[in-house]
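For this view, one protein chain was removed and the others were kept in their places.
Chain naming follows the written order as A, B and C, and within any one chain the residues start at number 1.
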Amino acid sequence: MLTKFEIINNDLIVKLDGELDHHTAKTVREEIDREIDENNTKNIIFDLEGVHFMDSSGIGVVMGRYKKVQRLGGETGVINLSSRVEKIFKMSGLFNIVKKFENKKEALERL
Amino acid sequence: MLTKFEIINNDLIVKLDGELDHHTAKTVREEIDREIDENNTKNIIFDLEGVHFMDSSGIGVVMGRYKKVQRLGGETGVINLSSRVEKIFKMSGLFNIVKKFENKKEALERL
Amino acid sequence: MVGKNHMRLEFLSKSQNESFARVVVASFAAQLDPTIEELADVKTAVSEAVTNAIIHGYEDRVANIIIECTITEDEIEIIVEDKGKGIDDIELAKEPLYTSRPELERSGMGFTVMETFMDKVDIESQKDVGTRVMMVKRFESCQK
Partner (left out) sequence: MVGKNHMRLEFLSKSQNESFARVVVASFAAQLDPTIEELADVKTAVSEAVTNAIIHGYEDRVANIIIECTITEDEIEIIVEDKGKGIDDIELAKEPLYTSRPELERSGMGFTVMETFMDKVDIESQKDVGTRVMMVKRFESCQK
């Protein structure tokens, strides 16, 4: 699993590549949380284009980050979901707390 | 495993695609032998470009066809070996009985 | 038609084996020529059951997880088994969003995922003896 970060005004864009399961979740979580803390992050945007496998451990990762930024008034967005990942987001009700956007630009503007 | 045949003057060109192991060998062998019998084949040329796995069952297939065409004075050629398949040919001494050519044209001319 | 087939896999409850378990089951199921979507359903369900055995069954201690797969006609039966601590209340465990380990950021959606993606899910569990999740997936792509 590869994690890439980009910061635009206080928003953190997290690009994930690989399989998001319980095994990879721990490192991903730690890396994201460090970035959030170090950069005074307001909103977080997950770019999931490269995630070709995700199970409920991935749901936990997204929910956890949602709670973390929410405490300081931030919001959570997602972009580039495969139909597969979208299915898992729908099933778990994640779209009730995170917003889906067409692309990075839209996410940055509307969060 | 996919088998494709082409006949040019009494020479039979066999193009294999897939994994050549004991499981696939039986069908491949039967298909080739039927073509040889039906078409009065003289020489046989194996095009192995699409073979991305081969073990000693594949050696058996090549040896068996070599023996079959040899009985009627025919020869056996191979083209488009991956470095992997070439390794297995070398190890088994197959190059002592079958000839390797650069391409189909060369094989047809020189057999 | 591939005929009846069977395999049994035993492996250590280390998290690096989660993806291994998915690949093994998927490549066994591949004999039935499933669609990519059907195969993804199976992989996801297996991932949930195996992860549960590691985290909840064995609570991160290293022991054996067993997967058994049986192919008959157009379906695959998959059993994931651990000899860990067992489930107290299966009905509660199956509820969406219920998790006994929120501190690990578990979402409580594991069983919901299994039940959504598979045609049948059956849980047997006994305290301090272990848990056995039996799942069936029927491949529509086979029904010719």
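FYI, a contact is a pair of C-beta atoms (placed from the backbone, for glycine too) under 8 Å apart; a residue touches a chain by one contact, two chains touch by 3 or more.
For clarity, every value in this text was computed on a predicted model and none was experimentally measured.
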Request  = May I ask you to name the displayed chains that the omitted chain touches in the full complex?
outcome  = B, C
Query = Which residue, C:Val24, C:Ile79 or C:Leu104, contacts the hidden chain when the whole complex is considered?
reply = C:Val24
Query = Of the residues listed, C:Leu9, C:Leu97 or C:Val136, which one is in contact with the missing chain?
reply = C:Leu9
Message = Just checking the interface: what residues of chain C touch the absent partner chain?
response = 2-3, 5-12, 14, 16-17, 20, 23-24, 27-28, 31
Key: Those residues of chain B which, in the complete complex, touch the missing chain   = 19, 21-23, 25, 29, 53-57, 59-61, 63-64, 84, 88, 91-92
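Assume only the chains that are shown with their structure count from here on.
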Remark   = Between the Cα centroids of chain A and chain B the separation in whole angstrom comes to 53
Ask   = Cα centroid separation between chain A and chain C, in whole Å?
value = 26
Query = Which integer distance in Å separates the CA centroid of chain B from that of chain C?
reply = 44
Note = Touching at least 2 other chains, the residues of chain C are none
